[in-house]
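Since the structure comes first, as structure tokens, the remarks are kept for the end.
Note that one protein chain is taken out, while the other chains of the complex remain in position.
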Amino acid sequence: MTTQKINTLENGMKTTLPMLVTNVLRGVTQNGAPYLTISFQDNTGSIEGKWWDVKPFDEANVKQGKIGMVKVDAILYKGALQLRVHNIDFSESYNVNDFVLGSQYEPEFLKKEIEGFKNMIENSVYRSIVDKCFDFYGEDFYLYPAATKNHHDFVGGLATHVYGMCLLAVDLCKLYPILDLDLLLAGVLLHDMGKIEEYSAPILSEYTPQGKLLGHISIMQAKVYEVTCELGVRDTEEAMLLRHLILSHHGQYEYGSPVLPLVKEAEILNFIDNIDARMNMFDKIYKDLEEGTFAPRAFPLENRTFYKGKGVK
Amino acid sequence: MTTQKINTLENGMKTTLPMLVTNVLRGVTQNGAPYLTISFQDNTGSIEGKWWDVKPFDEANVKQGKIGMVKVDAILYKGALQLRVHNIDFSESYNVNDFVLGSQYEPEFLKKEIEGFKNMIENSVYRSIVDKCFDFYGEDFYLYPAATKNHHDFVGGLATHVYGMCLLAVDLCKLYPILDLDLLLAGVLLHDMGKIEEYSAPILSEYTPQGKLLGHISIMQAKVYEVTCELGVRDTEEAMLLRHLILSHHGQYEYGSPVLPLVKEAEILNFIDNIDARMNMFDKIYKDLEEGTFAPRAFPLENRTFYKGKGVK
Amino acid sequence: MTTQKINTLENGMKTTLPMLVTNVLRGVTQNGAPYLTISFQDNTGSIEGKWWDVKPFDEANVKQGKIGMVKVDAILYKGALQLRVHNIDFSESYNVNDFVLGSQYEPEFLKKEIEGFKNMIENSVYRSIVDKCFDFYGEDFYLYPAATKNHHDFVGGLATHVYGMCLLAVDLCKLYPILDLDLLLAGVLLHDMGKIEEYSAPILSEYTPQGKLLGHISIMQAKVYEVTCELGVRDTEEAMLLRHLILSHHGQYEYGSPVLPLVKEAEILNFIDNIDARMNMFDKIYKDLEEGTFAPRAFPLENRTFYKGKGVK
Amino acid sequence: MTTQKINTLENGMKTTLPMLVTNVLRGVTQNGAPYLTISFQDNTGSIEGKWWDVKPFDEANVKQGKIGMVKVDAILYKGALQLRVHNIDFSESYNVNDFVLGSQYEPEFLKKEIEGFKNMIENSVYRSIVDKCFDFYGEDFYLYPAATKNHHDFVGGLATHVYGMCLLAVDLCKLYPILDLDLLLAGVLLHDMGKIEEYSAPILSEYTPQGKLLGHISIMQAKVYEVTCELGVRDTEEAMLLRHLILSHHGQYEYGSPVLPLVKEAEILNFIDNIDARMNMFDKIYKDLEEGTFAPRAFPLENRTFYKGKGVK
Amino acid sequence: MTTQKINTLENGMKTTLPMLVTNVLRGVTQNGAPYLTISFQDNTGSIEGKWWDVKPFDEANVKQGKIGMVKVDAILYKGALQLRVHNIDFSESYNVNDFVLGSQYEPEFLKKEIEGFKNMIENSVYRSIVDKCFDFYGEDFYLYPAATKNHHDFVGGLATHVYGMCLLAVDLCKLYPILDLDLLLAGVLLHDMGKIEEYSAPILSEYTPQGKLLGHISIMQAKVYEVTCELGVRDTEEAMLLRHLILSHHGQYEYGSPVLPLVKEAEILNFIDNIDARMNMFDKIYKDLEEGTFAPRAFPLENRTFYKGKGVK
Partner (left out) sequence: MTTQKINTLENGMKTTLPMLVTNVLRGVTQNGAPYLTISFQDNTGSIEGKWWDVKPFDEANVKQGKIGMVKVDAILYKGALQLRVHNIDFSESYNVNDFVLGSQYEPEFLKKEIEGFKNMIENSVYRSIVDKCFDFYGEDFYLYPAATKNHHDFVGGLATHVYGMCLLAVDLCKLYPILDLDLLLAGVLLHDMGKIEEYSAPILSEYTPQGKLLGHISIMQAKVYEVTCELGVRDTEEAMLLRHLILSHHGQYEYGSPVLPLVKEAEILNFIDNIDARMNMFDKIYKDLEEGTFAPRAFPLENRTFYKGKGVK
């Protein structure tokens, strides 16, 4: 028997399926009865549910991060499916990795590919800094998302995003030989690594206090500085350029970069970052969009509403 | 005997060389003597000269667009070479094409390559529109610059820029298969074609009145509309999408796009345009820049001052 | 017996009246019962209604654009009247024109007046372009609104707005003889004509895909270009100036004009457009506003809240 | 014998003409010789002159505001006429009014017309405030300019500008009867009156300290408040509305209005002010502009460069 | 028996307590039953209540500004306490001052202190203007709030804010002797006095029409002008400087200052105003904030979300 998944639910279905609780809000109806608004997720998508007349025991039991077998009715509400929850059975135990969205790539594939891009770096200063940073963050690099929402917001999102950017970097260096592949690759590999400290966890990720107070850009720049002190390359041109690429990769002051790109590879790093992130957002926007219609406004894309051509690709 | 060229002049040289006059300003010294400030150019660069105590006949004779044999002293003034002009002999006739900067590519190469990209377009509506527009502008497409200054500001600059963008477009469509190569290529090929009407000429290019009052974006959008009427494809989805790409390719209202990119290929067209233009500007900025120093502020690059790393590529 | 109209409904009334359905949203109460939120309209105004416990047959039957006899209770809810719907009878047929807001002017009057303004144009190039565009859009010019909301958002709104602007244009040309009446009138008559393609219909108007992807400014500029090709006046000064007026009439880049006004009549066209639109909005804002109070914030008037003086006009 | 005027000087002329000195800058040549750069003006225009090798006595004698008979050579320098000064004879006395630009209207005409507009105000509160303010500033109202530069920057400019705005106000109230003519006229008549304290004098006008520290908007609002206290109408609706019109007439915070227009007449006052000022600037821009060319950038018109059509009005 | 206060209510409590009604919204449930949403306040805080199934007599009786004995159940709703209202008894009469938030300082203390700061002003012009303004507004100066919300939004808030600013002003003049204490103190004492006319009342304060149409900055500047006319010091340097300080104290055009600070004391007045207001907001934000957490976004602090350190002060 195949397990029911969120992405195959339909209006009117009465069914039972295992789901991860990603958020819980408690409410009280006008009649004073408590109810829960629960956000659920599995590896095919996410959906919201209401549990009316929830018993005190159950109310206390439902918590963010738990996985249970949920008995539901699926109904259409304001044009979107919603669940009416009747019961959640938390007795069985599940592997959380089966309930999260993941990369289109296997972790082993990403590790091998990124190892390959590291090996392309010929300059030994860049290479040693990159290696030491990868050692420091270890496995987390392949687990963390590249954002808490918007783009690459899934387990392994960070590595997936960096992989896509490495491909682009290599292509651009072929088209425009003036670019220094070593510096650009080192920048691509490290630019977002501070997110491992900016976010709380690979799954159900939130901003940590230091994420908000310092930001991944400054966290990583300081880490690279400390690494260069340890490696005895603190005052090299390479250390300075790599720190500059990390600091400037958001491209504008109002996006949190304290300096603007002032070397050509810094400018291109910002373009590569943007293109790969936006293509990932387009994947999501266009996936289920009907031809000849406009998608809902996309906040991270300057609130624009994208169109899918009719009868053309 | 080899001809003296602008890029080999040195402080203290007294020499004679053929140059194109690109600008003339008339002045009067405190003693009431007339003099000329002349901008010269050949196919290796440009330089400014002063002609003190110029005779009335000579003063009247020196005009923008003329080419003559110029007798000069080269002197260093405020850190840059300047010419003291003693005489200009306009008696011989020259081919203006020998006195302008050109593309790094031969015209024939560009034509063949761009023909190849046109052939990649499989959709017959896009293809027919593209062909008709290329027919209309003919040879001029391979003569006009892509800008009056800043990037690709040379004879053949438009075609050179479009060629660079086509290469990028094909690469990106491979990395991100969600993109429609047909639409993107059609957009790349036509997006700046209106510049042939926006600028006055391939050489010594200025904005025409309609260039200022309408702009190349609106000129080309109207041209494509008219072409689609002629071809009987006015109301096709393809016609609408292609006009949209042309209108939105500057990416922001304040850069003269009346609509923002609302289809994925429009968004990417704006990125491709930007990257290829900026790489061309980097070529010029980094070419003669000393290692470990900053270039002068670059106005079209948000007034930033770019740095060339010391001892690294 | 006179028919009940929306603008005479009062709190507590139980009545029956014919209304046009302009929007329908489906909802489900906490008890799982379906209900409808319906926007109604007649030629005196618009109002929202709730149909609780709607039957499946009725739920399916209620659709945007239909007109029916509606049985309701009017009740005050959050300071505004709302309808409790008990039944809608769609058996009778109505003329949709009796259920939409219209111009204060009769269509025949508007046609005659606008014909008169066309006749004021002495320059034959402007005149022939204007005539050909009016021929192309025909009756629609007198049916479409000038906006989907905010100002002149009713059947005939476009012609009403253009009429008001023509009056202003003639006055201004008398006060400031430096202005060219021919160009200004031609600009006024054509500036918003592209809205006939930007909007879906005279009634229940929405943006079409090409409305969003191209915009009425670019649609009309292209149309005028094509018309000038047909008329053989493509390269005249008049054609260029008229296209410039259309392109620049929003006055600023961020309002969708790809070029700023660069001729005096373009500058004045933008002022005339603004004044006539704002006076129409003031008519609506001040109509029912109590003396000594402020109106709700008006989004299209920079979110300001206008005041009506006490005891003064 | 007719007196030579500035607007009829030509390259090469050696002549003598009476002119007003509007500015003097002292300089020293490389050889240590003193010279003067003098700005001259008469009632036909203004021009700059250089007095090389000026004698100490003459150097001390030349001062802003003096009028003398000047012996000059007119020469073309950088595309504009310039004077070589040989001598200035200050022995004769002149009437300064013959050396300043003036209104196209006679003072008596302006007084009669503005008196007429005052008489149109039927509301006695507005009328009494307006009268008391006109009494207070008296003759100065007909002498001061409306700006130190840009528009209506001549003797009588303030009254000329107010007259033009009154004409427009009356026209608009006819086209849009919702407007209150009394309030609008009172606002037009008083809105810029504070400039009489903001500027130093009708001629050679500069900002006074209170002009810079307070501004004409706040100066006049306070004056009206004080006047309403004297008249015993301090707490009337009319007093409040009129003060609001004065405060908000620049239309935007960044133009120095501490409140935005919040009554319909305030909004229209801002439009009328703008239109009349811009038409005056167009008069100057288009007067000597060659057909088919663009004027120099106009700073107060958002730095735009206006075009004059070829072969059309 | 001690009276129950709002700040000691807890989830599940059934109790009776006297409260001030600060706002009433009328609603109708889906079943057509009327209910009230009431905002209550006492001198310890404020809370919202719902009165379901309210009787018509009670519904009519509950009004903003009344004080009654309220019978309630306190329940937790969406993470905040809310009241279920069962009855309100308005028969007894209360002193409104017992139901409003007040200053941490006694009125007598504030009067004595502010009197002391007035006495520090040695310049007789500043002193006489300050005295006359204090005479005019009298007791209201010690009753009005400094804002309707955000900071010092309580009875006596204006005087409390001014007192805090005087302390800062004296300190800064000691650290930076270049500052003129007389001018700065006069500016501090008068800068916000216009709020007494901008707001409707010390309690339940709203903007008056003149508050919106003129603003406290312009109201006070005009008042000072009128006072200087009465005192015969209209044209003194002191009058001009003090009016400038009032006009410029918001520091930026977009915050409603028609001129920017152009004297050093004006610049410092803006800083002092800002610091004291922000420290008051911090008091409120940090008071109940848990260590190691972020407060909700604070709109008047540029929408930032402030953090309270863990284990440090």
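A, B, C, D and E are the chain letters, set down in written order, and residue numbers restart from 1 in every chain.
Operating definition for what follows: contacts are C-beta pairs under 8 Å (C-beta built on N, C-alpha and C of every residue); 3 or more make two chains touch, one makes a residue touch a chain.
In this text, all values refer to a predicted model and were calculated from it rather than measured experimentally.
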Visible chains in contact with the missing one: A, B, D, E
Residue touching the undisplayed chain, where the options are B:G65, B:G138, B:P177 or B:G292: B:G292
Option touching the unshown chain, where E:Q4, E:N87 or E:N123 are the choices: E:N123
Touching residues on chain D - with respect to the absent chain: 25-28, 30, 32, 209, 212-213
Those residues of chain E which, in the complete complex, touch the missing chain: 123, 164, 167-168, 171-172, 175-176, 178, 180, 182-183, 237-238, 241, 260-264, 267-268, 271, 274-275, 278-279, 282-283, 286, 292, 294, 301-302, 304-313
Positions on chain A where the hidden chain makes contact: 209-210, 212-215, 217-218, 221-226, 229, 240-241, 243-244, 247, 253-259, 262-263
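Please note the rule applied: only the chains that are shown with their structure count from here on.
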Neighbouring chains shared between chain B and chain C, ordered by label: A, D
Where chain B and chain D are represented by their mean Cα positions, the distance between them in whole Å: 44
Mean-CA-position distance for chain D and chain C (Å): 41
Touching two or more other chains - residue numbers and ranges from chain A: 292, 294, 305, 307
Listing of all chain pairs that touch each other, if any do: A-B, A-C, A-E, B-C, B-D, C-D, C-E, D-E
